[in-house]
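Of the protein chains in this complex, one is absent; all others appear in place.
For subunit A:
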Amino acid sequence: MSMLQVLGLVAGVMFGIGAIAAIVRIVRGPTMLDRALATDVVLAIAMCALAAEMAINRHTDTLVVLLVLALFAIVGSIAIARFIGKEDEHGRR
């Protein structure tokens, strides 16, 4: 087992801790915005972990997945944010 694989294992544990903490926030999150934000965090950590795996194993097979995620990660959160904003404006009037 090479040095880089050991470092990758340590980084993998860190990715795991971050993802689990964000998932706990998705479960507990008091508002819908907290859940949308924590979902974004999980997605960002997944992108970082995919990229780290590519760097360690020296291939570029999942680079396209990162490209698509970077393009479309915006859709869910903005839909939720717009929906909540509209609902609030109607509620306040």
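In this text, a contact is a pair of C-beta atoms (placed from the backbone, for glycine too) under 8 Å apart; a residue touches a chain by one contact, two chains touch by 3 or more; residues count from 1.
The working rule: contacts and distances are computed from a predicted model.
Hidden from the displayed complex is a chain whose UniProt protein name, among "Transporter, proton channel domain containing protein", "Multiple sugar transport system permease protein", "Na+/H+ antiporter subunit G" or "Small subunit of phenylpropionate dioxygenase", is "Na+/H+ antiporter subunit G".
Residues of subunit A in touch with the missing chain: 2-4, 7-8, 10-15, 17-22, 24-25, 30-31, 33-34, 36-38, 40-41, 44-45, 47-49, 51-52, 54-56, 58-60, 63-64, 66-67, 70-71, 73-74, 77-78, 80-82, 84-85, 87-89.
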